[in-house]
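My questions all concern the structure below.
Every protein chain but one is kept in place in this view of the complex.
So, subunit A:
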Amino acid sequence: MTTREAFERAAAEGRAALIPYVMAGYPDAAGALELVRRVLPFADVLEIGLPYSDPLGDGPVIQRASERALRQGTRLKDVLEFVRQVRALTDKPLFVMTYINPVIATGPERFFEAFRNAGATGLILPDLPPDEDPALVAKAHAAGLETTFLLAPTSTDARIGVVAPFCTGFVYTVSVTGVTGARDRLPEGLPELVQRIKQHTGVPVAIGFGISSRSTAAQAARAADGAVIASALIRAHEEGRPIEPVLEEVRLGLFRQVSA
C-alpha cells in the first residue's frame, strides 16, 4: 500500500490517518514486535524509531525508551531485522525515524539501501533540514525511499517553501514549539499552519507532538490529514497500562463527523 493510498483510505472512512510510533528494541526485541502486533490494527502508517544516544528533538519518554533500547544492546543490524519482521506482518507504509548521524556513520547509500531492502517505505529525518544536504535526500529517493521532514509553528512561508518540496512521503508538522511528548491540548493556529503548508505541497500533512487523547486527536484531525501518536503510547506501556484504550481514544478523536 502506498503512503497516499493509506491516507486516502482513512479519509474515505471519514477520519484522519493514525500513525502510531514503535521504537525498535523497546522494551526489547521481542517486546517491540509484540507492540507492533497490537498497534497495527489501529495504524494507517507505522513509524519506527531508531534508538539514538543523543535524541535532542525528543522529550523524556522517548529519551528513556531510546536509552533502554540501547542498553539492551540494540544495534543498527537489529533495527534492520526489526523492519524486516514488521514488513512480514503488514503491507502498510513503514517510516523509519532516525537522527542523521547513524546515516552519516553508515554511509547514506548503504543506509538507505539497507532500509529499503528491509521493507521501509520512507524516512523521517528530524535533525536534517533538507536544504542542508539536498544530495543526501536525493540519494534516499534514488534508493526508492520516501522522505518526510518536519515543519513547525515557527516555520515562515519561506521555510515552508524550501522544506515542503523535499517531503515525498508526507509532511510531519510539529504541533508545538518543543520536543516530543504528550500534552493536554494543542495550540491554536494549527489549521492555518497546515493550510500554509498545503499551498506548497500535494502530499498529505500529518501532525505530531502532543497527541495523547481523543481531544488532542480531534484538534489534529480538524487541521490535518493524519496524526502521530508516540510518547503517549510508550508512557502507557511504561506504566503497565494497556495501549489499546489509548489508541482507541485517539482513533475516535480522528473521526471528523464525531469531532465536528
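The working rule: a contact is a pair of C-beta atoms (placed from the backbone, for glycine too) under 8 Å apart; a residue touches a chain by one contact, two chains touch by 3 or more; residues count from 1.
Methods note: contacts and distances are computed from a predicted model.
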Legend entry - Missing subunit (named according to UniProt) among the choices "Photoactive yellow protein", "ABC transporter permease", "Curved DNA-binding protein" or "Tryptophan synthase beta chain": "Tryptophan synthase beta chain"
Legend entry - Sole residue of A:7, A:149 or A:255 that reaches the chain not shown, by the stated touch rule: A:149
Inset, instruction - Quick one: say which of A:5, A:34 or A:54 touches the chain that got left out. - result: A:54
Legend entry - Contacts of subunit A with the absent chain, listed as residue ranges: 52-57, 59-60, 63-64, 67, 70, 75-76, 99-106, 126-129, 132, 149-156, 159, 163, 174, 176-179
